[in-house]
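A protein chain is absent from this complex, but the other protein chains hold their places.
Should a chain be cited, it is by its letter among A and B, assigned in written order, with residues numbered from 1 in that chain.
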Amino acid sequence: MLNEVMFYLFGAMILTFSVLTVTTRRILRAAVYLLFVLISTAGVYFMLNYNFLAAVQLTVYAGGIVVLIIFSILLTSHLSERAVMAPLKQSIFSALATLAGATLTLMTILRFNFVPNTGVDPQLNITDIGNSLVSYNRDGYALPFEVISVLLLAAMIGAIVVAKKERKLKE
Amino acid sequence: MIQNISLSYYLVISTFMFFIGIYGFLTRRNLITMLMSIELILNSVNINFVAFNRYLYPQQLQGHFFMLIVIAVAAAEAAVAIAIIINIYRNFKSIDVDNVDEMKY
Partner (left out) sequence: MADYTYTLLIPLIPLFVFLLLGLTGHKMKPLVAGLIGSTGLGISAILSYVTAFKYFIGEHVAGTGYASIKGFEVSWLHLTDKLTIHLGVLIDPISVMMLVVVTTVSWMVHIYSIGYMKGDPGFYRFFSFLSLFSFSMLGLVLATNIFQMYIFWELVGVSSFLLIGYYYEKPSAVAASKKAFIVTRFADLGFLIGILMLSFNTGTFDFQTLTDPNGPAIASAGGAAFMGMSVLTWSLIFIFVGGAGKSAMFPFHIWLPDAMEGPTPVSALIHAATMVVAGVYLVARLFPVYALGAPDALMVVAWVGGFSSIFAAVIACTQTDIKRVLAFSTMSQIGYMMLALGVSGYGGEEGLGFMASNFHLFTHAMFKALLFLGAGAVIHAVHTNEMTGMGNLRKHLPITHITFLIACLTISGIPPFSGFFSKDEILVAAFHSNKMLFAIEYIVAGLTAFYMFRLYYGIFWGKDTHYHHTPHESPLVMTIPLMVLAFGTVFAGFLPFHNLVTSDGLPFESHIDWMIAIPSVLIGVLGIVVAAVMYKKENPLPDKMAVTFKHLYKWALHKFYWDEVYLFVTRKIIFQHISRPIAWFDRHVIDATMNGIAGITQYTAYAIKGFQSGRLQQYAFVFVSGTVILVLIFVYLV
(Lines give C-alpha, C1' and ligand atoms only; values in the text may rest on other atoms or scores of the structure.)
Protein backbone atom coordinates (compact mmCIF):
# COMPACT_ATOMS: atom_id res chain seq x y z
CA MET A 1 0.00 0.00 0.00
CA LEU A 2 2.73 2.37 0.93
CA ASN A 3 4.52 1.38 -2.23
CA GLU A 4 1.68 2.61 -4.33
CA VAL A 5 1.52 5.90 -2.52
CA MET A 6 5.26 6.35 -2.93
CA PHE A 7 4.97 5.59 -6.59
CA TYR A 8 2.21 8.11 -7.11
CA LEU A 9 4.19 10.67 -5.16
CA PHE A 10 7.30 10.17 -7.24
CA GLY A 11 5.26 10.27 -10.43
CA ALA A 12 3.61 13.50 -9.47
CA MET A 13 6.97 15.03 -8.56
CA ILE A 14 8.47 14.01 -11.89
CA LEU A 15 5.69 15.50 -13.89
CA THR A 16 5.31 18.70 -11.94
CA PHE A 17 8.96 19.50 -11.83
CA SER A 18 9.50 18.73 -15.48
CA VAL A 19 6.70 21.11 -16.43
CA LEU A 20 8.24 23.70 -14.19
CA THR A 21 11.63 23.19 -15.77
CA VAL A 22 10.42 24.04 -19.20
CA THR A 23 8.22 26.94 -18.28
CA THR A 24 10.02 28.90 -15.64
CA ARG A 25 11.62 32.19 -16.52
CA ARG A 26 14.47 31.98 -14.14
CA ILE A 27 17.25 29.82 -15.46
CA LEU A 28 18.83 28.77 -12.20
CA ARG A 29 15.47 27.66 -10.89
CA ALA A 30 15.08 25.55 -14.01
CA ALA A 31 18.31 23.81 -13.16
CA VAL A 32 17.16 23.10 -9.66
CA TYR A 33 13.84 21.76 -10.89
CA LEU A 34 15.79 19.49 -13.20
CA LEU A 35 17.72 18.27 -10.21
CA PHE A 36 14.48 17.36 -8.47
CA VAL A 37 13.25 15.51 -11.51
CA LEU A 38 16.41 13.46 -11.59
CA ILE A 39 16.19 12.66 -7.89
CA SER A 40 12.60 11.53 -8.29
CA THR A 41 13.59 9.31 -11.14
CA ALA A 42 16.26 7.79 -8.97
CA GLY A 43 13.58 7.17 -6.39
CA VAL A 44 11.53 5.29 -8.97
CA TYR A 45 14.54 3.14 -9.76
CA PHE A 46 15.00 2.37 -6.06
CA MET A 47 11.43 1.20 -5.90
CA LEU A 48 12.02 -1.20 -8.71
CA ASN A 49 14.95 -2.71 -6.78
CA TYR A 50 17.56 -1.49 -9.26
CA ASN A 51 19.80 -0.12 -6.58
CA PHE A 52 23.01 0.18 -8.55
CA LEU A 53 21.23 1.92 -11.36
CA ALA A 54 19.66 4.40 -9.02
CA ALA A 55 23.01 5.10 -7.45
CA VAL A 56 24.58 5.72 -10.83
CA GLN A 57 21.70 8.00 -11.76
CA LEU A 58 22.18 10.04 -8.64
CA THR A 59 25.94 10.22 -8.98
CA VAL A 60 26.31 10.95 -12.66
CA TYR A 61 23.14 12.74 -13.55
CA ALA A 62 22.15 14.57 -10.45
CA GLY A 63 25.64 15.05 -9.17
CA GLY A 64 27.62 15.55 -12.38
CA ILE A 65 25.47 16.87 -15.13
CA VAL A 66 23.36 19.24 -13.09
CA VAL A 67 26.49 20.67 -11.51
CA LEU A 68 27.95 21.14 -14.98
CA ILE A 69 24.82 22.90 -16.10
CA ILE A 70 24.82 25.20 -13.13
CA PHE A 71 28.46 26.10 -13.75
CA SER A 72 27.72 26.99 -17.34
CA ILE A 73 24.71 29.04 -16.36
CA LEU A 74 26.84 30.99 -13.98
CA LEU A 75 29.48 31.44 -16.68
CA THR A 76 27.16 32.74 -19.32
CA SER A 77 24.51 34.85 -17.76
CA HIS A 78 23.70 37.09 -14.87
CA LEU A 79 21.94 35.45 -12.04
CA SER A 80 18.99 37.78 -12.15
CA GLU A 81 18.52 37.59 -15.87
CA ARG A 82 15.07 36.59 -16.90
CA ALA A 83 14.79 34.30 -19.85
CA VAL A 84 13.02 35.60 -22.88
CA MET A 85 10.11 33.41 -23.73
CA ALA A 86 9.28 32.36 -27.23
CA PRO A 87 6.71 34.29 -29.26
CA LEU A 88 3.17 33.14 -28.90
CA LYS A 89 2.90 31.63 -32.34
CA GLN A 90 5.83 29.37 -31.70
CA SER A 91 4.43 28.28 -28.35
CA ILE A 92 1.04 27.44 -29.74
CA PHE A 93 2.42 25.41 -32.61
CA SER A 94 4.84 23.52 -30.44
CA ALA A 95 2.13 22.83 -27.91
CA LEU A 96 -0.10 21.49 -30.64
CA ALA A 97 2.61 19.28 -32.02
CA THR A 98 3.46 18.04 -28.58
CA LEU A 99 -0.13 17.30 -27.71
CA ALA A 100 -0.69 15.50 -30.95
CA GLY A 101 2.37 13.38 -30.42
CA ALA A 102 1.48 12.64 -26.84
CA THR A 103 -2.03 11.61 -27.72
CA LEU A 104 -0.85 9.38 -30.48
CA THR A 105 1.73 7.66 -28.35
CA LEU A 106 -0.58 7.18 -25.43
CA MET A 107 -3.25 5.72 -27.63
CA THR A 108 -0.80 3.27 -29.05
CA ILE A 109 0.59 2.27 -25.68
CA LEU A 110 -2.61 1.92 -23.83
CA ARG A 111 -4.22 -0.21 -26.45
CA PHE A 112 -1.58 -2.81 -26.24
CA ASN A 113 -1.88 -5.46 -23.59
CA PHE A 114 1.47 -5.88 -22.01
CA VAL A 115 1.63 -9.26 -20.33
CA PRO A 116 3.80 -8.88 -17.30
CA ASN A 117 6.09 -11.67 -16.44
CA THR A 118 5.04 -12.65 -12.97
CA GLY A 119 8.07 -14.52 -12.04
CA VAL A 120 10.52 -14.47 -9.29
CA ASP A 121 12.00 -11.14 -8.43
CA PRO A 122 15.74 -11.53 -8.98
CA GLN A 123 18.07 -10.01 -6.45
CA LEU A 124 20.78 -8.10 -8.18
CA ASN A 125 23.91 -7.77 -6.17
CA ILE A 126 26.82 -5.68 -7.19
CA THR A 127 29.15 -8.65 -7.72
CA ASP A 128 26.90 -10.01 -10.42
CA ILE A 129 26.67 -6.66 -12.10
CA GLY A 130 30.41 -6.18 -11.97
CA ASN A 131 31.07 -9.66 -13.37
CA SER A 132 28.72 -9.30 -16.28
CA LEU A 133 30.06 -5.86 -17.04
CA VAL A 134 33.53 -7.17 -17.83
CA SER A 135 32.86 -10.72 -18.98
CA TYR A 136 32.84 -11.51 -22.62
CA ASN A 137 30.70 -14.62 -22.76
CA ARG A 138 27.16 -14.59 -23.99
CA ASP A 139 25.85 -12.70 -21.04
CA GLY A 140 28.77 -10.33 -20.83
CA TYR A 141 28.81 -6.68 -21.64
CA ALA A 142 32.50 -6.15 -22.15
CA LEU A 143 32.09 -4.75 -25.63
CA PRO A 144 29.67 -1.95 -24.74
CA PHE A 145 31.89 -1.17 -21.82
CA GLU A 146 34.91 -0.65 -24.06
CA VAL A 147 32.88 1.30 -26.55
CA ILE A 148 31.59 3.63 -23.97
CA SER A 149 35.06 4.25 -22.61
CA VAL A 150 36.26 5.24 -26.09
CA LEU A 151 33.27 7.53 -26.40
CA LEU A 152 34.05 9.17 -23.10
CA LEU A 153 37.64 9.68 -24.17
CA ALA A 154 36.53 11.31 -27.39
CA ALA A 155 34.03 13.51 -25.62
CA MET A 156 36.64 14.60 -23.15
CA ILE A 157 39.12 15.54 -25.84
CA GLY A 158 36.41 17.22 -27.89
CA ALA A 159 35.15 19.28 -25.02
CA ILE A 160 38.64 20.45 -24.12
CA VAL A 161 39.48 21.40 -27.70
CA VAL A 162 36.21 23.20 -28.32
CA ALA A 163 36.25 25.21 -25.14
CA LYS A 164 39.89 26.17 -25.36
CA LYS A 165 40.59 29.87 -25.29
CA GLU A 166 42.09 31.06 -28.57
CA ARG A 167 45.46 32.52 -28.05
CA LYS A 168 45.75 35.81 -29.87
CA LEU A 169 48.86 36.00 -32.00
CA LYS A 170 50.93 38.96 -30.89
CA GLU A 171 52.55 40.54 -33.93
CA MET B 1 7.89 -4.98 -9.11
CA ILE B 2 5.26 -3.15 -7.25
CA GLN B 3 1.91 -4.82 -6.73
CA ASN B 4 -1.10 -3.18 -8.34
CA ILE B 5 1.01 -0.87 -10.42
CA SER B 6 0.97 -2.15 -13.95
CA LEU B 7 3.47 -1.40 -16.62
CA SER B 8 1.35 1.18 -18.34
CA TYR B 9 1.67 3.62 -15.45
CA TYR B 10 5.40 3.82 -15.97
CA LEU B 11 4.90 4.22 -19.69
CA VAL B 12 2.46 7.04 -19.18
CA ILE B 13 4.88 8.87 -16.97
CA SER B 14 7.72 8.46 -19.40
CA THR B 15 5.56 9.55 -22.34
CA PHE B 16 4.57 12.72 -20.60
CA MET B 17 8.12 13.46 -19.62
CA PHE B 18 9.25 12.87 -23.18
CA PHE B 19 6.76 15.25 -24.71
CA ILE B 20 7.30 17.85 -22.06
CA GLY B 21 10.96 17.69 -22.96
CA ILE B 22 10.11 18.16 -26.61
CA TYR B 23 7.92 21.12 -25.80
CA GLY B 24 10.72 22.63 -23.84
CA PHE B 25 13.18 22.07 -26.66
CA LEU B 26 10.89 23.77 -29.15
CA THR B 27 9.96 26.69 -26.98
CA ARG B 28 12.95 27.77 -24.92
CA ARG B 29 15.28 30.43 -26.20
CA ASN B 30 18.24 29.85 -23.94
CA LEU B 31 20.65 27.20 -25.15
CA ILE B 32 21.20 25.79 -21.69
CA THR B 33 17.53 25.36 -20.99
CA MET B 34 17.30 23.54 -24.33
CA LEU B 35 20.03 21.26 -23.06
CA MET B 36 18.03 20.63 -19.91
CA SER B 37 15.02 19.65 -22.02
CA ILE B 38 17.19 17.15 -23.83
CA GLU B 39 18.19 15.65 -20.49
CA LEU B 40 14.50 15.27 -19.69
CA ILE B 41 13.99 13.38 -22.92
CA LEU B 42 16.90 11.07 -22.20
CA ASN B 43 15.62 10.42 -18.74
CA SER B 44 12.20 9.46 -19.97
CA VAL B 45 13.76 6.93 -22.25
CA ASN B 46 15.71 5.52 -19.35
CA ILE B 47 12.56 5.00 -17.31
CA ASN B 48 11.06 3.22 -20.28
CA PHE B 49 13.96 0.81 -20.60
CA VAL B 50 13.99 0.01 -16.91
CA ALA B 51 10.23 -0.51 -16.71
CA PHE B 52 10.24 -2.89 -19.65
CA ASN B 53 13.18 -4.74 -18.26
CA ARG B 54 11.57 -5.22 -14.88
CA TYR B 55 8.09 -6.14 -16.03
CA LEU B 56 8.66 -8.17 -19.14
CA TYR B 57 12.15 -9.69 -18.86
CA PRO B 58 13.19 -9.78 -15.24
CA GLN B 59 15.82 -12.50 -15.75
CA GLN B 60 17.73 -10.66 -18.44
CA LEU B 61 19.60 -7.49 -17.82
CA GLN B 62 19.81 -5.86 -21.21
CA GLY B 63 17.61 -2.95 -20.31
CA HIS B 64 19.61 -2.38 -17.18
CA PHE B 65 22.94 -2.19 -18.92
CA PHE B 66 21.62 -0.20 -21.82
CA MET B 67 20.43 2.32 -19.33
CA LEU B 68 23.93 2.58 -17.92
CA ILE B 69 25.26 3.19 -21.41
CA VAL B 70 22.64 5.85 -21.98
CA ILE B 71 23.61 7.65 -18.82
CA ALA B 72 27.25 7.63 -19.87
CA VAL B 73 26.40 8.94 -23.32
CA ALA B 74 24.20 11.64 -21.88
CA ALA B 75 27.01 12.77 -19.65
CA ALA B 76 29.47 12.93 -22.50
CA GLU B 77 27.04 14.76 -24.71
CA ALA B 78 26.24 17.29 -22.00
CA ALA B 79 29.93 17.98 -21.56
CA VAL B 80 30.54 18.60 -25.23
CA ALA B 81 27.40 20.68 -25.52
CA ILE B 82 28.47 22.89 -22.68
CA ALA B 83 31.84 23.37 -24.33
CA ILE B 84 30.15 24.49 -27.51
CA ILE B 85 27.83 26.79 -25.61
CA ILE B 86 30.83 28.40 -23.91
CA ASN B 87 32.37 28.99 -27.33
CA ILE B 88 29.17 30.51 -28.66
CA TYR B 89 28.99 32.76 -25.64
CA ARG B 90 32.52 33.96 -26.33
CA ASN B 91 31.65 34.83 -29.95
CA PHE B 92 28.18 36.29 -29.61
CA LYS B 93 28.18 37.46 -25.99
CA SER B 94 24.76 35.86 -25.50
CA ILE B 95 23.34 32.39 -25.70
CA ASP B 96 20.09 33.06 -27.41
CA VAL B 97 19.39 30.30 -29.92
CA ASP B 98 18.36 32.79 -32.59
CA ASN B 99 21.93 34.06 -32.74
CA VAL B 100 23.18 30.82 -34.25
CA ASP B 101 21.26 31.02 -37.53
CA GLU B 102 24.15 31.58 -39.93
CA MET B 103 23.56 28.45 -41.99
CA LYS B 104 20.61 29.61 -43.99
CA TYR B 105 19.66 30.72 -47.45
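Going forward, contacts are C-beta pairs under 8 Å (C-beta built on N, C-alpha and C of every residue); 3 or more make two chains touch, one makes a residue touch a chain.
Every value quoted in this text rests on a predicted model; they were computed, and no experiment measured them.
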Candidate in contact with the missing chain, chosen from A:47, A:97 or A:151: A:97
Interface with the undisplayed chain - residues on chain A: 86, 90, 93-94, 97-98, 100-101, 104, 108
Residues from chain B at the interface with the omitted partner, ascending: 22, 25-27, 97-98, 100-105
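One rule holds in what follows: only the chains that are shown with their structure count from here on.
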For chain A paired with chain B, centre-to-centre distance based on mean C-alpha positions, whole Å: 5
In the complex with chain A, residue positions of chain B that touch it: 1-13, 15-24, 26-30, 32-33, 35-37, 39-40, 43, 46-47, 50-51, 54-59, 61, 64-65, 67-69, 71-80, 82-87, 89-90, 95-96
Complex contact set, residues of chain A against chain B: 3-4, 7, 11, 14-15, 18-19, 21-23, 27, 30-31, 34, 37-38, 41, 44-45, 47-50, 53, 56-57, 60-61, 64-65, 68-69, 71-73, 75-77, 83-86, 90-91, 94-95, 97-99, 101-102, 105-106, 109-110, 114-117, 119-122, 124, 129, 132-133, 139, 141, 144, 148, 151-152, 154-156, 158-160, 162-163, 165
